[in-house]
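For reference, the structure is listed below as structure tokens.
A single protein chain has been omitted; all remaining protein chains appear in their positions.
Let's look at chain A:
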Amino acid sequence: MAFRTRRPGPATPARTGSRRRRLPLRLLVPVLLLVALMAMLMLRGYVHSEILADHRIRPEAATDKVPEKILDGGPVIDTRGGRTESLRIPDHRLVLTFDDGPDPTWTPKVLDTLKKHHAHAVFFVTGTMTSRYPDLVRRMVAEGHEVGLHTFNHPDLSYHGKRRIDWELSTNQLAITGAAGIRTSLFRPPYSSFADAMDDKSWPVTRYIGSLGYITVVDTVDSEDWRKPGVARIIRNATPEGGKGAVVLMHDSGGDRHQTVQALDRYIPLMRAKGYTFANLTEALDAPSAHTPVTGPELWKGRAWILLVQASEKITDGLAVGLAVVGSLVIARFLLMLLLSGVHARRTRRRDFTWGPGAPVTEPVSVLVPAYNEAKCIENTVRSLAASDHPIEVLVVDDGSTDGTAKIVEALGLPGVRVIRQLNAGKPAALNRGIANARHDLIVMMDGDTVFEPSTVRELVQPFADPRVGAVAGNAKVGNRDSLIGAWQHIEYVMGFNLDRRMYDVLRCMPTIPGAVGAFRRTALERVGGMSEDTLAEDTDITMAIHRDGWRVVYAEKARAWTEAPETVRQLWSQRYRWSYGTMQAIWKHRRALVERGPSGRFGRVGLPLVSLFMVVAPLLAPLIDIFLLYGVVFGPTGKTIGAWLGVLALQAVCAAYAFRLDREPMTHLISLPLQQILYRQLMYVVLLQSWITALTGGRLRWQKLRRTGVVEAPGGPAPRRRTADSTGNVDSVNSTGSTGSTGSTGSTGSTGNVGSTERRPVA
């Protein structure tokens, strides 16, 4: 039995070392962004009482430990400094108290009513509501009312220990300070009522809160307005007997309070007529104000808190809008794809369908196979071409391979197969050399690791029967689809080729001819100047150029090419990074199409926005889906969240199933769709985020020069990587882009090199 030992050679530590340096650059920004978003969301959920909310209410307990004089005493309980006293409101004085606010709808109306009648009151505000609506608290204080603490998020304090009570009060105080610049010494416990309702569970809490320096204010008259009993009933409830003074309990928050506002409007004049005055608590007791102004660091702390909460509110509201936009975009796109791919399939599958006057196309075709270190695959590739049922010549352009790729091809000795060697110059150069050497006017381009079916070339060139067609995209299929990552890419490819490409075909704005299987008219190539090295995605670049030149670009579904998808996450990462960054480069390069006339303008105003929207902008917002999903599952309505997610998944499954049916693929691979949604999609948008970061940081000025640095940098590649003429001019850009880390990282994958292996693009 073979003894497979994996020794830690010198290469391994070096590589892990360098990876350790690179990984943060690539991941840090996305991770930080995600963490910041999550923190924002948590803060918001917190002040909206979605997190840590405690709705328990303790049932009544015994009262034998509560002093008699408290039970029989007044509503203002003073236990500060070891005291046990309670105060009553003098006769003919009323203290209106409003709990649970401020509320954005009702509190302003309550304040307006009070102002109208020149009455003062006390508002016991919660920390959460104060943080969300600080302006209202500021207005209360400015208009002569008193504010008191009502805890941060309204738990029954008798369930909690000292630490939580401290925190509830101090955070409540912090919010009030941030909102109005004051501290208050008044406190009302949540779920409290009259002084004689004190029991053995709540009395110790009251004593403890007194020891913190607060005066506890309960009530003597309960309007029971929260029951919405009607205006008359509220007034009757709130009227004390026989001209006695009272603390009146009302609510300005927690639901529809229009009865409270209406009752208040009648209640105040009514009671004034009975000889009552309305004052805030300390006025009624002829005591010094409960408010103390705050200055210095405490004030700034409070303001910072308010600012933070306000920011998180606004940002998360914005995010929610973004999520809605993404959601509708995604759904709209799916529906559009279903519709248009159906149209396309029906059109091209009609029995009497022909591509054009020249059908069938039988003229010979030149097949270009750019190859860089494809020793493993090239034989299969070339042999599959030799079996073609269409007259072809094969040109293998060896781009300075170091593994004997060219020799392997020559050793096959197949008729009609030529090998062209060049120094390593990159895939576009290899393709241009191939074009220059091709004898025929129809040119098929493929990758060195792709295998054609015998009919592929014939099917691929049939659309050229229409003289307006300048380029044709074939149907690339994943061969290695048994692994998980392979199955995911298989789904992606089938959907990309059968939905996206059909849609783009109908809309006449297909952005990419896949490098693995595509055909071009020589005149079209020559008119746009051949392949260009301006971008990392020369296939997207050339396709866009051909569009702008006025040619049609179509999809030939029966031209199947079998490719090997990346098997590791690292390879996949580097491939997709090139695609997304290359696509961004290509869009940028062709941005002028947006304002041009003619076919170029048409592509610029239909194709470019579409591609930008779905390939560059929408994926950027896609993480929102996951963040809200995670948040919803953990804190929110878990059932509804998962239900919504399953709904979107079902829509995707329908689309995928339709794509599979169009391609006549067995549906079994669709079982990995749910996992794809929670593992694979995230990888894709992190890659895109990385492309954005590269574009915004390192890439912007050197956009045109960035070129293939990320690709060429194969580990330990001894071959000269670019033409010497180029190198002098590009030293700067190579260094600087390399230093952004992200481009360099693609080189460390040890993947297949710079040509081929990467350019078969499932989605557009």
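Assorted remarks:
In this section, a contact is a pair of C-beta atoms (placed from the backbone, for glycine too) under 8 Å apart; a residue touches a chain by one contact, two chains touch by 3 or more; residues count from 1.
In this text, contacts and distances are computed from a predicted model.
Going by its UniProt record, the hidden chain of the complex is named "Membrane protein" among "Rod shape-determining protein MreD", "Membrane protein", "Dihydroorotase" or "Aspartyl/glutamyl-tRNA(Asn/Gln) amidotransferase subunit B". Here one chain is not drawn; of A:93, A:183, A:207 or A:669, the residue touching it is A:669. Touch with the chain omitted from the figure is made, among A:481, A:590 or A:681, by A:481. As for the chain not pictured, it touches chain A at residues 1, 3-8, 12, 16, 481-484, 486-488, 638, 668-669, 671-672, 674-675.
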